[in-house]
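Every protein chain except one is present and positioned as in the full complex.
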Amino acid sequence: MATDYNYEFFNVTFPVEWVAHVEINRPEKLNAFKEVMWLNISAIFKRLSHDPNVRAVILTGAGDRAFTAGLDVQAASGGLLSDSGPTDGARKANGLRRHILEFQDCITDIEKCEKPVIAILHSISFGLALDMSLACDIRLSTANTQFSVKEVDIGLAADIGTLSRLPRAVGNQSWVKDVALSARIFGSEEALRVGLVSGVYKDKSEAVAEGLKLASLIASKSPIAVLGTKEILNYSRDKSIVDGLQYTAIWNAAMLQTQDVKDAMLSGLQKRKPTFAKL
Amino acid sequence: MATDYNYEFFNVTFPVEWVAHVEINRPEKLNAFKEVMWLNISAIFKRLSHDPNVRAVILTGAGDRAFTAGLDVQAASGGLLSDSGPTDGARKANGLRRHILEFQDCITDIEKCEKPVIAILHSISFGLALDMSLACDIRLSTANTQFSVKEVDIGLAADIGTLSRLPRAVGNQSWVKDVALSARIFGSEEALRVGLVSGVYKDKSEAVAEGLKLASLIASKSPIAVLGTKEILNYSRDKSIVDGLQYTAIWNAAMLQTQDVKDAMLSGLQKRKPTFAKL
Amino acid sequence: MATDYNYEFFNVTFPVEWVAHVEINRPEKLNAFKEVMWLNISAIFKRLSHDPNVRAVILTGAGDRAFTAGLDVQAASGGLLSDSGPTDGARKANGLRRHILEFQDCITDIEKCEKPVIAILHSISFGLALDMSLACDIRLSTANTQFSVKEVDIGLAADIGTLSRLPRAVGNQSWVKDVALSARIFGSEEALRVGLVSGVYKDKSEAVAEGLKLASLIASKSPIAVLGTKEILNYSRDKSIVDGLQYTAIWNAAMLQTQDVKDAMLSGLQKRKPTFAKL
Amino acid sequence: MATDYNYEFFNVTFPVEWVAHVEINRPEKLNAFKEVMWLNISAIFKRLSHDPNVRAVILTGAGDRAFTAGLDVQAASGGLLSDSGPTDGARKANGLRRHILEFQDCITDIEKCEKPVIAILHSISFGLALDMSLACDIRLSTANTQFSVKEVDIGLAADIGTLSRLPRAVGNQSWVKDVALSARIFGSEEALRVGLVSGVYKDKSEAVAEGLKLASLIASKSPIAVLGTKEILNYSRDKSIVDGLQYTAIWNAAMLQTQDVKDAMLSGLQKRKPTFAKL
Amino acid sequence: MATDYNYEFFNVTFPVEWVAHVEINRPEKLNAFKEVMWLNISAIFKRLSHDPNVRAVILTGAGDRAFTAGLDVQAASGGLLSDSGPTDGARKANGLRRHILEFQDCITDIEKCEKPVIAILHSISFGLALDMSLACDIRLSTANTQFSVKEVDIGLAADIGTLSRLPRAVGNQSWVKDVALSARIFGSEEALRVGLVSGVYKDKSEAVAEGLKLASLIASKSPIAVLGTKEILNYSRDKSIVDGLQYTAIWNAAMLQTQDVKDAMLSGLQKRKPTFAKL
Partner (left out) sequence: MATDYNYEFFNVTFPVEWVAHVEINRPEKLNAFKEVMWLNISAIFKRLSHDPNVRAVILTGAGDRAFTAGLDVQAASGGLLSDSGPTDGARKANGLRRHILEFQDCITDIEKCEKPVIAILHSISFGLALDMSLACDIRLSTANTQFSVKEVDIGLAADIGTLSRLPRAVGNQSWVKDVALSARIFGSEEALRVGLVSGVYKDKSEAVAEGLKLASLIASKSPIAVLGTKEILNYSRDKSIVDGLQYTAIWNAAMLQTQDVKDAMLSGLQKRKPTFAKL
C-alpha cells in the first residue's frame, strides 16, 4: 500500500502495524520546501486521514542535518516573492493572498487528518518546521534540535500558522514574543521547558523509536476513542467551554454507539489487549 | 450546619472558620462515581455557593487509595452504556446526549460555585478526577498521585469537561494530546511541570493541611474581592481581552461600592487583620 | 528628540539607536501611580508607536526599591474610591465605570504601541505592575523582584487588565487562581517557572543591560517584519485559528511588498547586517 | 397526564395529539409575574422537554386582557427591588445578580426545551412578555396585541433576555433601539413588518387555533428531524458559519441513523402520512 | 474558454463580457443533485474564483420546472443514506460525518468564490436550493418560485448550510423557525418580505435578464473594490464589529495601492466609464 503514497519529495512507509511514517525527503537542500512539496503534504495527509490501515502517523525529515530549514528561499524569490506578476499593488496583493491562503490550507490538512500526528523535530528546524509541527498533535525533539521562528530574518512575519498556533501551544507568551520577534535559535531544553515539545531524546534514532512506540500505543486504543479525542480537542481549542461541552455531548451521543466500548471495558477487566475494527 | 449537607456518598465538614471540606465518600469502590453522586455534587456546590458561612472549599476523596477512580464502569454498563433503551440509533443518541449534558451540568456547578474550590488530588485520580478537578479553581496533589485521562482506555473520548478545560489549564498542548490520546498514567512531578497542579505535597495529610491553609488565607480576604476575582477570571477565560475588560469595568463599578475596600485599606495601613461582613 | 517626551513622572531616553527607555519616575513613592501618570503612559506610548526613530522600547521603574508598588492608594482614596460624588448607587457606579474604562484604555495603549515593549520588573512589582507589564510584549525580571496580584488585599478584584491578560500569558491556571485569590507575594523563580517572565537576571542593572540588548536585536530586524509579528500575534490571541490565518494572509499580502524582504534575504546570504528604511 | 403539570398559576393541557398548551393563569392581575411563576415556567418546560407524548407546545395567557403585563411591580418592590437586605452596595449587588441570573435561567429553559414552542401574544404584552416570547421559537399575535419593551418606564434596562435576543430576532436595529429606548407601545402590524412575529390573526381564538394547527403540523413530522432543526438553529445562532457547519455534521452523523428517514421518504413517495416512534 | 468548464450536469457560458452563467443541467430530474454534481459545483466555482475573465456569476437551473428539487433522494438512499457500510454505530457515524463535511465544503466553495454570485431561484427550489443559494451573495426569484426548507419532510435536519446561513440572511427568526420546522412551501412574495430574496421578477427569462444586468453592473466596477466588498462582508459576518474593522483596515491598506482608485475617481469626475485591469 506504500505505493499509493508515491511522491518525489516524501517517503511514506509503514514501519509498524497501523502506523505511517512520513519523511520529508530533500536532504541535499536541508529538506527546504518548494511549492510542490506543500501540495504533496496536503495530498498525503488527506489520504492518511481516511486510510483504514492507519491509526497514527509520525513525521520526520530525511537525513541528519535538518527536519527542515523552512521555505526554500531561492525557489521563493523566483516565485511568490519575485518581482514578476502584476505591478498594480492591489493586484499583486491579491495574488499573494491567494498564494498564502493555499499554502496555509495545505499545512492545515495535517491538523485535519483524523489520525494523530507526531512530529519529531531534529537538527535544523526553522520557519516552516514550526508552522508544520504546530499543526501536528504531539511534538518531540532531540538533544541537537535547533529551533527558530526564522521569518523576521527574511523580512516578514510568519504566515503559515506559527503566529496563530504557537501562542496556544505553549504557556509562556513573553517567550513566544521573544523568539518570534528576535528569530533567535533555541534548543530542546528551552522548547521542553516552555511546552513546545513534550519529550526530548538523545538523538534522532532514539526519538524516532520513541515516537513509533507512542504512535503504536495510541494505535492500540479504540480508533473511535482516539478520533473523538483529537477532534474534540481541536474543535474546543478556540471555542468557549460551553460550546466545547455541547459539541462533545453530541459527538459522544453518536460515538458511544460502538462495540469498542464493550470490547475495551471487557478486555480491561480481563487484562488482555482488545482488537478493534478498522475506522 | 453540617446537617444541611447530608448525602450518602459525601461528607461535608467545616474544619476551620469559613472553609468547607467536601469529601467523596465511597472508599470501598475507590470513590468511583455512579449517577446519584454527580447529582449530589451539583446539589452540594449549589448550596455552598450561597452559604454565607462559607468562603472557600476543599475537595478530597475519602481513604488513602483514591481521589476517585472515575466513572463506576460496572454501574455505567448497566445504565448509560447498556444496550437497553431504544434501538433506533437517533433515539438512542438523543438519550445519550441528554444524559451527557446533565452530567456535564452537574460538574460545571463546581465551576459556578461563587466560592473558590481547591481540589486535592491524591492516589488514584483517573478520568472523572480530572473532569471534576478542572472545574475547580486550584489543584494540589501528593507525591503518590496517579493521574490519567483514562477514557480512551474504555473506548470513548472524555466527555465531562476534560477535553474542553485541560488545554486551557496547562501550557503544553503537545503534552495534553499525549496524555489524552495514550491514557498513560503520570505523576505529580509531571503534573506540576506542565501546570496541571500548582503545588505538590508529600502525602495526603500534608496536602490537606496545606489546602486548608490556603483556603483559610483566601477566606481571610474580602469576600467581595474574592468573588469578583473568581468570576472575572472565569468570564474572561474564553472571551477576548476587550470583552473581558468591559465586563470587569461594570463588575467593579458595582463591587467597589463596599465597606470592604475601606476596611481592607485601613487594616493594611494599621497592619491588622480586617473583618468583613458575610456575603 | 527626548524633549518631545517631557513628563513629570516619566523619563524617556534613547540609550541606543532605535531603542527608547521609558522609566516610571516617582521613586520616593515606590513609583506608585496617580491619575496623571496613567494619562501620561498613554500619551507616551501613542507617540512612541508612530515615532520613526523608535523600533523597540524598554519599561522600568526609577530607583532600586520598586518597578511600581501599584496604585497610589492614598491618592485613590481621595479620588476614585472616595465617598464624594453622587450618592445614588447607579450614578456612582456609572462614574466608577467611566473611570475604570479610561484607566484600562490608557494601559491598553502600551499593547497597541506598534513597537515591541519589554518590561523589566524589579524589586516591588505589585498590582498595576502586573496590569502594565501584561500589556507589554516581553517580561524580564531580577533575582529580587517581588510580584503580587495585590488587589484583593485592598478589597477589590484587579480591574486594569491582569484578570484578562494573566491567564493568557502563563500556562498554569491553577497558579493564576492561587496568586490572584491569595494576593501572596512570589518571586522570579516562580514567575519564570510558570512563564510570567521569560528571563531572570541577577540585578536591575544586568536586567536593563539584557533588556537593551534584546531590544537592540529586535531593532536590527526589518521594522515591517517586527510590526507584523507583533500585530498578528496580538490579533490572533483571542481569535480562532481560522480567523487568525485569514488576517495573517491579508496582512502579508500587503506587507510582503517591501524592499526589506530582498534586503534581508540578500544580507542573509552575504552574512552582513542589513539596513532598513524607517517605518 | 395533565395532572403531572399541576401549578397554581399555569394551566397545562393537551388539546390535540402531541401538542401541549401552557397557559399563564393569573388573569385577575393581567397575568403579571411573581417569583413562583418563573420558577414554575422552568419546571414546566423542563418536563415538557423530555415528555415523550409532547412534540410541540403553544404558550398563551389566560383571559382576554393580557398575555402578560410583565413583572408584578408590586410584588417586586416588596422583594427584589425593595430596600431590605444588605446595605453594603456590593453585597446588595451580589444579591441582585444572583436573583437576575436565576430569573434569566428560568426563562432560558423555554429556549432549551427540546420541543418547538409557539408563543401567541395577545392583548397586553409588556416587558416579560417579550423576554419570554423571544425565548420561544415562533411568535404569533393578534390584531389587538399591545407590545412594549416596558422596562425603561420603570427605571431599568430589560434584563431577562430581551436586549440580547430581540436584536437577533428582527432585522431592523434602528427599530430595536427605538422601541427599547422609548418604551412606546406598538401593535401587530409593526411587529409583523419588522419580523418580531411571523403571523397576525384577527383575535385570540383564531390565533390559538392557527397556533395549534401549526403545532400539529410540526408534530406530524419526524421528532428526530424537528429536534435537530431546533437545536442546530439555536446552536448556530451565535456561532460562526464554520462552527455551525461542524456541529451540524456531527449532529446528523448521529441522527441520520434512524428509521424515520426511511419512513419519511417512503411515505413521501406513497403520499401517506408517516407514523414516527416517540422521542 | 467555455471549454474549460465542461461538466456533464452543468452548463457554463459567458453571455456578456466578464459574466459567467452557471446552469444546473439535469432538468429531467428537476435538477436534483447526486454526488458528482456537488463535486462539480466545487470545481466550477474554484475555477471561476481565479478566472481573470470573470467578474460576476449568475446561477440558475435548466428548464422551467425547477431551480433544483434538492437532493436526489433515490440516489441518496442507495448511497449516503443506505444500510450498506459499517454496522457499528460509531463507524457509520464517522462515515456520515466525512460525507456531510465534504458536501458542505463543496457548497461553501460558492461562498469562497472571489467573484459575486447571483442565484436566480425559479420554480421548484427545495432543500439544497436554499443551501446553495444561501452560499451565494444575492438571491433573486420569480413569481412562481416555490421555496421549501424541505429536509424535515425526509426525516432529517438540513445539514448543508441552511440552518447556519438562513438565520443570518433574513431578519425574522420566528419565520425561519416556522419554515424550517414545518417544511411548508412558500412563495416569492413571502421570500421578498422577509429578505430571503432582494428582487422578484415575473418569470425566469425576465429574472435572468435582470440578473445579468446586475452582474454586468457589478462587473463594470473596479474588480479590486468588488473583491474587497465581498470578502470583508463575508469575514465580518460572524465576527465582532471591532474585529471586522481591524480586518477592513489591513485589507484596504493593501488594496488602496491600486490604479483603480485614481481611474475610478477620474472617470467619475469626467462622467465616463472607467476600464480596469484584470484581477
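Letters A, B, C, D and E mark the chains in the order given here, with residues in each chain numbered from 1 onward.
The rule is short, and it goes like this: a contact is a pair of C-beta atoms (placed from the backbone, for glycine too) under 8 Å apart; a residue touches a chain by one contact, two chains touch by 3 or more.
Remember, it's a predicted structure, so these values are computed and weren't measured experimentally.
Undergrad: Taking the complete complex into account, which shown chains does the hidden chain touch?
TA: A, B, C, D, E
Undergrad: Tell me which residue among C:Val19, C:Ala32, C:Ala183 or C:Ala254 touches the hidden chain in the full complex.
TA: Once the missing chain is taken into account, the touching residue is C:Ala254.
Undergrad: Please pick, from B:Ala135, B:Val197 or B:Ala254, the residue that touches the omitted chain in the full complex.
TA: B:Ala254
Undergrad: Among E:Asn25, E:Thr60, E:Gln146 or E:Asn172, choose the residue that contacts the chain missing from this document, as touch is defined above.
TA: Candidates E:Asn25, E:Thr60, E:Gln146 or E:Asn172; residue touching the omitted chain: E:Asn172.
Undergrad: Touching the hidden chain in the complete assembly: which of E:Val54, E:Ile100 or E:Ile138 does that?
TA: E:Ile138
Undergrad: Which is it among A:Gly89, A:Gly244 or A:Pro274 that touches the chain not included here?
TA: A:Gly89
Undergrad: If the missing chain were put back, which residues of subunit C would it touch?
TA: 50, 86, 88-91, 93-94, 97-98, 224, 227, 254-260, 277, 279
Undergrad: Residues on subunit A that touch the omitted chain in the whole complex?
TA: 89, 92, 240, 242
Undergrad: Could you list which residues of subunit D touch the chain missing from the display?
TA: 73, 77, 81, 89, 92-94, 96-97, 100-101, 104, 108, 151-159, 161, 163-165, 167-168, 170-178, 180-184, 194-195, 237-239
By definition in this document, only the chains that are shown with their structure count from here on.
Undergrad: Go through B-C and A-E and name the pair with more C-beta contacts between its chains.
TA: B-C
Undergrad: Could you put a whole-Å number on the gap between the CA centroids of subunit B and subunit D?
TA: Inter-chain centre distance comes to 34 Å.
Undergrad: What whole-Å value do you get for the distance between subunit C and subunit D if each is reduced to the mean of its CA atoms?
TA: Here the centre of subunit D sits 47 Å away from the centre of subunit C.
Undergrad: Would you pick out the residues of subunit B that each touch at least 2 other chains?
TA: Answer for subunit B, listing residues that touch two or more other chains: 89, 92-94, 97, 168, 170-172, 194-195, 224, 227, 237, 239-240, 254-258, 260.
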